[in-house]
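All remarks here apply to the structure that follows.
In this view, the complex is presented without one of its protein chains, the others remaining in place.
Labels A, B, C and D are assigned to the chains in the order they are written; within every chain, residues are numbered from 1.
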Amino acid sequence: MSQSFDPATIHKAILEQQKADDRKKMMLNGVLVLLLMAAPFAIYPVFLMKILCFALFAVAFNLLFGFTGLLSFGHAAFLAAGSYTTGYLLSNYSGLTTELGILAGTAVATVLGLGFAVLSTRRHGIYFAMVTLALAQLVFFFLVQAEFTGGEDGMHGIPRGHLLGLINLENNLTMYYFVLAVFLGCYLLVQRVVTSPFGQILKSIKQNEPRAISLGYNVNQYKVLAFVISAALAGLAGSLKSVVFQLASLNDAHWHMSGEVILMTLLGGVGTLLGPVVGATFVVNIEYQLSQGPLRDWVDPILGGIFILTVLAFRSGIVGEINKFVNKNLR
Amino acid sequence: AISNDTVKIGYLADMSGTYRDLAGPNGLKAMEMAIADFGGKVKGAKIEVVSADDRNSADVASSTVRRWIENENVDLVAGLVASSVSIAVSDILEENDKLGIVSGSAASSITNEHCTPNHIHYVYDTYPLANGTANAVVKEGGKSWFILTADYAFGHALEGDVTRVVEENGGEVIGTLRHPFPTPDFSSFILQAQASGADVVALANAGADTTNAINTASEFGVTQSGQTLAALLLFLTDVHALGVEAAQGIQLTTGWYWDMNDETRAWSDRFMEQTGVRPTMVHAGIYSSTLQYLEAVEATDSDDAQTVRKQMMETPINDMFATNGKIREDGRMVHDMYLAEVKTPDESENEWDLYKIVRTIPGDEAYRPLSESKCPLVSSK
Amino acid sequence: MSEPCVLETRNLVKEFKGFVAVDDVNLKIQKGHIHALIGPNGAGKTTVFNLLTKFLTPTRGHILFKGQDITAMKSAAIARKGVVRSFQISAVFPHMTALENIRIALQSFEGTSFSFWKSGASLNRLNERCLELLDAVGLAEYANTTTVELAYGRKRALELATTLAMEPQLLLLDEPTQGMGAEDVDRVVELVRKAAQGRTVLMVEHNLSVVSKLCDRITVLAQGAVLTEGDYDTVSADPQVREVYMGRDGSGERGAASAPNKTEAAQ
Amino acid sequence: MSMIFGVPLAVLSGQLLIGVINGAFYALLSLGLAVIFGLLKIINFAHGAMYMLGAMATVILFDNLGVNYWVALFVAPLLVGALGVIIEYFLLRRIAGQDHIYSLLLTFGVALLLQGVLTNIYGVSGLRYAIPELFKGGVNLGFMFLPYYRAWVIVVALVVCLGTWFMIEKTKLGAYLRAGAEDAQLMQGFGINVPLLVSLTYGFGVMLAAFAGVLAAPIYSVTPVMGSHILITVFAVVVIGGLGSIGGAIITGILMGVIEGLTKTFYPPASTAVIFLVMVLVIMFRPSGLFGKEA
Partner (left out) sequence: MSHEQDRDYEQLRVSGLHAFYGESHILHSIDLVVKRGELVTLLGRNGAGRSTTLKSIMNMVGRRTGSIVINGEETMTRAPHHIARLGVGYCPEHRGIFSGLSVQENLTLPPVVRSGGMSLEEIFSMFPNLYERRFSQGGKLSGGEQQMLAMARILRTGANMLLLDEITEGLAPVIVEKLGEVLVKLKEKGLTIVLVEQNFHFAAPLADRHYVVEHGQIVEEVSADELSAKQSVLDSYLGV
């Protein structure tokens, strides 16, 4: 106790540790990038793109849920906003280049996110979840009613078009690398956001909101910004998806989709960066494998079983459990 | 020649959701029956079946079909129930020049504005359903109509078709009411239908909505108060679920009924042995279309989509499902439809003894004439 | 009384559904003072704090900070003005390190709190100040320790350090020694004394030995209203105060004093 | 005939009555949810499935064992309640004290499981169940034809709702439950067998859902998916009423039935969306719902 601690030494130790952590992060990022670059040579690219779109969606959701502590039950609305907007624009304005269509979809989702955020962030816990759910249901209702969405049938035959008017995206491999680039960009952005000065405030709000208020933070503004970023990324995921699959459908807007993204995130590991990616990969795969195999009539009950098992047996998710294991055994 | 020495058929349908009973796992059984009846091989080539649950999602369906085509060399995609799925899938088929046979979908747009040279719509669509039923009911004196419409594309289309037929026959639609999809409780709507005083209350919806509406109508005594109930899209499974008590007297149009003749009965008996239930028109259609497809493959010794489709269009269809059916250039398989009436409890001898066939509607009269078609494939335009 | 008044309340009232918790309270806190608010349980002390920091809205009355009416301001704005409270129940960010806890407070002066694109390393320049503050409360060695793992007393110290990081002009402390052992109480007394230099402190405290050691002026609340006001000796001599608050013994001392001698123990 | 916004008054009163009847269903269902959430802090996404089980059990018991409606009215909820106790004992108990979200996911999983298994056995077209002989037919009220069965529904649902409300808000057992909701461990430290209480409460909550299911069997199409459609709506009702508010759930249930009914009259396509609109508005202005205690 009487031992004196020199702030400079401590500071140095802290910086060292930061550097070590950064190195680890870089390495992990590197591995991820390499894996994804090589993947289409082993796995069907459209399937990979599906995984990437959902992974982006889950990463976006996790920014809000895992890092800000806000459980949105309406994120499907942004996915749908992105996919319908992009789908509509690309189908109806043939002059539009693909990336502009995607940007427009993202922009609409962003604005919608701002609307949701303003209406919901003052509420807490379950109420927050329920307001977002209700708003998303209204969006769903709008999409069912509106003429341009094609109602139940959805939008079909959305052209993939040309990137920057030059690169033809009809080719699956080209499309894949475009989607991958966007995904990685967003993933790194989120990685940055959660460690940024802003991310620190989000973390503090998640852990102890009244205290953050008493330190002079207008927490609602922070929540709104986090929400908007999350919505924008979710919208981007939707936009990409509509280009990849060349369709937009009501499934994107259904509350089951909002539930599914929660499952993905949880299964992968809430509040971890890689978790949602792993979770999305897992869920998309499982659904696909099951619906092909002899158990195809049993997809729902099996998914149900996975829900139950996850919650009971590994609540911190795949990545979370691995982290725990590593921390316990290798530190 | 037959690619890879295999004819590979992908069966894609809703296996677990709302439309499960319509086609679903039993549809796969019907397809397997057809393959077995055909002999299990075409021209020495294997016939393989892969199947998947589309989960009623265009996303799932399209990624499955892409994968089937690109990685597994699937030649034919069959089943196809939800219209959103059928439309999405036919786009992909066209892109890759593979063949699809839609058996479960109702939307007439599938061979109209959404027609492609790569698919066939086999069993029925909303046009003859509306046509057949509305025609018959108006002719029996049901002049003023009140339509309960499921509020989405399919319902709207059906409503449009009915309105046209009713008005053409000198009737009048005095009210329409669009209800959300799905609606668990119809009492409010039935009450409004009763209050309208219309002769006929028509249900332009499907599945659980229709059965719910019929149940509620019977509970609120719609027919007792002198109104006629007309269900525009009602499957055998729906009527079975409702029971003749609630459904008796309802008129409906169907593409096929298991108890029409010895041939249909014989096939249905075999089907029931395997599945425990009587087949719907979709099950029968899947059986028939698979057979027709395989015969075309055999005749042309090819599994190329265009070759087979052309052959199928040139061959009249005569089997237990259809008499003199023909596939038009827009992909519509045109065959006779039947106006049926649900039996009364006294008439019905067992749980599947549900319909009496009132009238046969010749195919050309039933389906949308090519002259009205919006399909760009139609040469006469 | 030449010193200016930092905080003033005028006829402050808070009613809860017909129950008056704070009844027409006029407080004047002088600059540089450590001012104590004492009174029996349920007198309304915490409620007054809540009103001052706008965790509750006054039913009537005004609050003035350095002459400016802040009655209508929001909590966060008041905190940014320099009126900062620490909580009756320990308030920290449990899954951050001690250093990060303090950094959150310092960040509010940085103007980069919305910069979601900036690297986290940009915050490192705050670390030095954080460590200074941690050192001041004797927590330097725990800088990198996650807060949940800290013992209760240390959490309190951390919380105080965080509060100090806000450069408060007026510090509101609600029972800073509650639940602490003798050792910690003494440490906190020292801390508060240090923290009070150049600042004004308003504190609620039931431990009278702390009050007597620290406070320049004391306001006694009872049933929501001011009973009396003065320095420790005046107040503790007041028979009314003795009756409603201090009790016969009047010492009200707690663990801060050394263990009692035999005579007291035998009593 | 007098008209309101182009709707005859008679039709309107009919719609109001229908709204109240549907509201009684909502009330029963949301009451169960509110009991489970309010007392156990479990977000029971299996509630729709339990409602469905109640209805399915009624039909299956009749088809296989010839159990009639009146017996089913007791037996089906008891069976479902027992299943609830089992689910609580083997699953939910293990995540007690964890974040709400886990109970939501767990029960959602249970719902998927039950629904999926039954779909594979019974299909989705619906099972048939006849209105009990006693309630066949109806009475003409002048402005509408009221089937006897619907009248019965409203009476019995209200009685059950009020009884439940009384038990929870006014009795000692209710006080135990409310206290257990806040700090179960401490309650147990006082000598109360909280784990048992929790199991029974969950069982009771799902029994209410199953009871609604039995009432629904003769009038709605009984399918394994019947619960999933209604679930989200019922959740909205509970939130509007104020999570955990028992009385709120009942009153709001009826209120929402009426609002939905009126929407079905004036602008039918919005009738499922209207509840969510109301919910957004309510939470905007009354953050903890119409009858909720402050959050």
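Everything below uses one rule, namely that a contact is a pair of C-beta atoms (placed from the backbone, for glycine too) under 8 Å apart; a residue touches a chain by one contact, two chains touch by 3 or more.
A quick note: this is a predicted structure, and the numbers were derived from the prediction, not measured.
Novice: For the chain omitted from this view, which of the shown chains does it touch?
Specialist: The omitted chain makes contact with C, D across the full complex.
Novice: In the full complex, which of C:V13, C:A182 or C:A225 touches the chain missing from this view?
Specialist: Only one listed residue reaches the unshown chain, and that is C:A182.
Novice: Can you list where chain C touches the absent chain?
Specialist: For chain C, the residues touching the absent chain are 16, 19, 39-47, 88-89, 151-153, 175, 178-184, 206, 208, 243-255, 257-262, 264-267.
Novice: On chain D, what residues meet the omitted chain?
Specialist: Spelled out for chain D, the touching residues are 172, 175-176, 178-179, 181-183, 185-195, 293.
Here, only the chains that are shown with their structure count from here on.
Novice: So if I look at the partners of chain A and the partners of chain C, which chains show up in both lists?
Specialist: The common neighbours do not exist; no chain touches both.
Novice: With centres defined as the mean of C-alpha atoms, identify the chain lying farthest from chain A.
Specialist: Result for max centroid distance from chain A is chain C.
Novice: What is the distance, in whole Å, between the centres of chain B and chain C, each centre taken as the mean of its C-alpha atoms?
Specialist: Here chain B and chain C have centroids separated by 75 Å.
Novice: Can you compute the centre-to-centre distance for chain A and chain D, using the mean CA position of each chain? Integer Å is fine.
Specialist: Chain centroid spacing, chain A to chain D, equals 33 Å.
Novice: Which chain B residues reach two or more other chains?
Specialist: Touching at least two other chains: 16, 151.
Novice: Do you know which chain C residues sit against two or more other chains?
Specialist: none
Novice: When you check every pair of chains, which ones turn out to touch?
Specialist: Contacting pairs: A-B, A-C, A-D, B-D.
Novice: Once bound in the complex, which stretches of chain B touch chain D?
Specialist: Contacts found on chain B: 16-21, 151, 177-180, 182-185, 187-189, 191-192, 194-195, 207-208, 211-212, 215-216, 219-221, 225, 235, 237-238, 240-243, 245-246.
Novice: Enumerate the contact residues on chain C facing chain A in the complex.
Specialist: So the residues of chain C in touch with chain A come to 53, 74-77, 79-80, 84-85, 87, 91-96, 99-100, 103-105, 107-108, 110, 112-124, 127-128, 131-132, 135, 140-141, 143-144, 162, 166.
Novice: Name, in rising order, each residue of chain A that touches chain B in their complex.
Specialist: Residues 44, 46-47, 50, 144-145, 150-154, 156-157, 241, 245-247, 249-252, 287-288, 290-292, 296-300 of chain A touch chain B in their complex.
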